[in-house]
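Here it is: the structure, laid out below.
Excerpt of the complex: some chains, original placement.
Read from first to last, the chains carry the letters A and B; within each, the first residue is number 1.
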């Protein structure tokens, strides 16, 4: 398993009138965390895209267990559990920085596509980096 | 089944550097569509909240089949298929306005909570409105 702890703080922009983080914002948190996870194993997304390969999200999921509030500090634990075949799945668990209480959990699934828009196999660059660290 | 067609247009704010709608934006589209769906059966969320009941999202899901692009017109078909017990599930299908091609589909699950933060039963107001229309 490859795992990365992404630290962030909740700002006003994230919080709705119930005083908790608006539900779609978690997917922005997930994106931050997976960009850092990939970066931590030598895969910056900019470089992957320069090779003509995009990683669009094809599926996303989140369960909201407890609301995160303004000025709280969170940890998003992003992880890759399996070597990708056609698709890459990344999982996320969101915790309070201090209480370590879990607030949300989810996943995203990514395809690999060429500039033509056609699906392609996992690029070797990505596959090798993941194999080496998993 | 209660169903509502919500029409919207993709703007620059929604689109990422792949030229397609960023994945978390669909959850904003879903929220617009469910607010209009509930409104169409006489349930404006502001009134429900004035009774001291919130409808936080407890689960969200989306599958992305084809990217929606800038200045395209979309229809989000939101639907309630079952009478809610503890939780209310709303489903969404996103189509091109003209080609009627499906672009994305997903769902959200909502709990009912009191101001104390405790889960409560489906308010009668909500239950009766849904029963009458389903």
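Keep this in mind: a contact is a pair of C-beta atoms (placed from the backbone, for glycine too) under 8 Å apart; a residue touches a chain by one contact, two chains touch by 3 or more.
Everything quoted here is computed from the prediction, not taken from an experiment.
S.K.: Report the copy count for the entire assembly; 2 chains are displayed in place.
M.R.: The complete complex, not just the displayed part, contains 4 copies.
What we mean here is this: only the chains that are shown with their structure count from here on.
S.K.: Distance from the CA centroid of chain A to that of chain B, rounded to the nearest Å?
M.R.: About 23 Å separates the centre of chain A from that of chain B.
S.K.: Once bound in the complex, which stretches of chain B touch chain A?
M.R.: The touching residues are 18, 20, 23-25, 27-28, 31, 54, 56-64, 67, 108.
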